[in-house]
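Other chains dropped; remaining ones untouched in position.
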């Protein structure tokens, strides 16, 4: 990962600002011959789209994706397929409300990237957060939809497992449930608690953090490479690059620090064909940076949205003390919409590692 | 990060197996004119060296580093300096005891990378873990010593803050203390508890996990780049690439998920020169992936060593059920020696980002 | 250079097919604060635009560029400036004439990339050559216009110095002249000969090759890096990546093979300030892969357009013998429009190396 591109062989470059003409991405390195339509991508985008419940920003945009390059169709084909050339996906910004930006222009919002962009570049597009806006994650989700085509035998799903102090009960985990509530909770009881809690937070003009879990099933053993191309390291970077994420763990994660060796190492037993079957998955599907064939399990922590209605002390661009209240359209818990974003990042990392594994070890 | 190289401009390539002739690294992209001697590097290596207490592997090697390229000295200079060309650091393996490897050759050790290397490559150097051995981290520490020269105004320090269920008391934090006990604990009281606990673990032939904290002070605001060159993402990947690491967090980390916006966002106040002074550091020195000028704070979780004396169920390379006991020389808590390794990785990431920031934004 | 991206720090990713909705590029890594308007880019694009004389394709498109991201303007600024985030430049395809593509769909055109794309990907967008169309070079020219902003103290110019068997007389070299004739010839006499010759070629439905020379002045000493980041190597790759280019040389080039050491090595003399002034420039401004401060001089050979009216033997996609005549709108000498493309590639390479030099050696 570097600059605005991530991936080594399945390479995604995103671009665009919150209030510019458009956002989008270029996906380079995609294998040829994969069916790909705008509808395929739109389905994923719609899961991330704002304005779908009272818990996400009221910015209302259809987020319609256009494919500008990299696919081809003619009457000899059953539908558009990838050609192996760069796939450009464009999403126009249509709801950039005209407003007065002088407050955000002149003051650094605490918890936001305003000050750091200013320190780094000397100039920043302050409208809606510019490049640092979570709006950029739509481009990630679009790229992830392409990645899912590449890893078609694998399944990547995500869930919200903690909101502020509230957590799910894992005994009630039901993947189907994540599609039934607007919070992506896999636990229907927790979904209700989350909703009640978040409604209070929202009415108070506050915000709250969350933890998201992403699980990839069907991942073959052998993806990931020593020592700086570890699957775990690339997942960590991918998730940490999502706005507001402050922590990432694989498998047992921080909990592993409390364990003893006998508790942590997953025992192996031969299955009928003599291949290892693991007795547990503390490893989260990765050992030595390489996939084991078990589900790859990752969790990441999302901090509370920094845009809140409580006045906060800050500094102006000219160095004076000030207070700021961040009005506008914000998610009280950005962790919710981070679920499809986390899935997309996982799909992209797996697509990249699948291609890398094919190259060196002829694995598929 | 990819393959066996990490960094974009300050680039480190490591090589070598546990029981091959040598391990080492090539550091490319280092600025010219920096004083660099073997002693400078040896000092850092000695902090990681095995056999220094009863809590680290009894493999006894001097780990003497040789500089093979990239520095120059003549009588017009006060000492050797970097030339801007690749710096190669070599550490010969001298204590590869002759032993019977048939057990480890034929059986996959649970929790180790044996099975995944086998699945990926079809062949593996099983002696001492081969490439996946923690011995490789000596090369990281050597590279980190070079990185420290590049970031000479910054200070990177690490500490062991948790061992199994035991944690330090932050009110007793004393950086000096980390040099006084063999466990890198910043809390002298915890150091004793850790030692007692670990002695029990060791005598039982078991192992335990740990949490390490790395703090970088003097980091200027403006390091890190949106969106896939975030300082936080590169730190996450760097730490997650260390053997046995299963989780990484920045600043508040997973704790931020439990907070509300008012608690988490660090307020800013102007200092005497009008530059922002932060009232707290939940951000861990990074906002929007770019350094704020506050200390950069990172923690990572290390799983318990998978080599233990308790017999564990496993599978042979020919697919049969078996039991394995991992004898040999092992650290009961690899988290201890991960402290200088984590420092080295942080130093390398900061050196890389310092060069990257100079390039684009003429920052220094 | 790899995939559809080139550059290490000043990174250009191009996308788009000849007959898709649009072509364009994402320029990542550009320093912030540089004035950049669509007009700045349009000026360069207009020099490459088709349909400007009878010697270039009659495809008529305005090639209007839109900036989709990476610049910002408000009433505190004198005009739009770069922000340091990715700059996306889009050029819509407006003149994709509806036509019958069955001939090109079913037969591989000799000299074109039809067969190799088919062999590699199994599928190809055959309309107008798809991704392999010279139309993609408009995106390079657009990126080059941004690069020129980065290297504002340097001047990059190109000229057509050979067409088929005809060459210019260097004693008549006049840079102003390249803007006066539609062939970019620096020699007004040769310009007329070229035009007469090409008119014959054109009327015969044939095509001819050419040689282009690119000169960069004002390049500071110290750009380029040993050993695989040589300025010369990056220029070679950049020029060889232009469609139809089959050879690249720096300074004396292939002529240097015929020289003796005394003739080739450029002597140095101190100027008034003691800095080296070179007595000649056989090196083409590059020694050991690093710029000397003299003009950087590069030439590249462009093969004749493969689209000609003479029937040629070929093979169908189903493996049968066939003949093909490539009708349509084609340049009889693609070398002409390669002049602004070569300039753009040189500007991009220099911008990249300027940033790289800043990073490692604090040079500017």
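Labels for the chains are A, B and C, by order of writing; each one numbers its residues from 1.
Basically, a residue touches a chain if its C-beta (ideal position, glycine included) is under 8 Å from a C-beta of that chain, and two chains touch if they have at least 3 such contacts.
Because the structure is predicted, anything quoted here is derived from the model rather than measured.
Participant: May I ask how many copies the whole complex comprises, since the file places only 3 of them?
Facilitator: Of the complex's copies, 3 are shown; altogether there are 4.
The criterion applied here is as follows: only the chains that are shown with their structure count from here on.
Participant: Report the chain ID whose CA centroid sits closest to the centroid of the full protein CA set.
Facilitator: So the chain sitting closest to the middle is A.
Participant: Quick one: report the Å distance separating chain A from chain C, using the average Cα coordinate of each chain.
Facilitator: 38
Participant: Centroid of chain B to centroid of chain C, CA atoms only: how many Å?
Facilitator: It comes to 45 Å between the two C-alpha centres.
Participant: Would you kindly tell me how far, in whole Å, the mean C-alpha position of chain B lies from that of chain A?
Facilitator: Between these chains, centre-to-centre, one finds 27 Å.
Participant: Can you pull out the residues of chain A that are in contact with at least two other chains?
Facilitator: 3-5, 14, 120-122, 131 - these are the residues of chain A that touch more than one other chain.
Participant: Could you list, by residue number, the parts of chain A that touch chain B in their complex?
Facilitator: 1-6, 8, 14, 108, 110-113, 115-117, 119-122, 131-132, 136, 162, 164-165, 201, 206-211, 221-230, 232-241, 243, 245-270, 273-276, 279, 282-284, 286-293, 301-308, 310, 312-315, 318-321, 335, 357, 361, 363
Participant: Which part of chain C faces chain B closely enough to touch in the complex?
Facilitator: 9, 29-32, 84-85, 226, 355-356, 358-362, 364
Participant: What residues on chain C touch chain A, complex-wise?
Facilitator: 3-5, 11, 13-17, 20-24, 26, 28-29, 32-33, 66, 68-70, 72, 74, 81, 83-88, 90, 105, 120-125, 130-131
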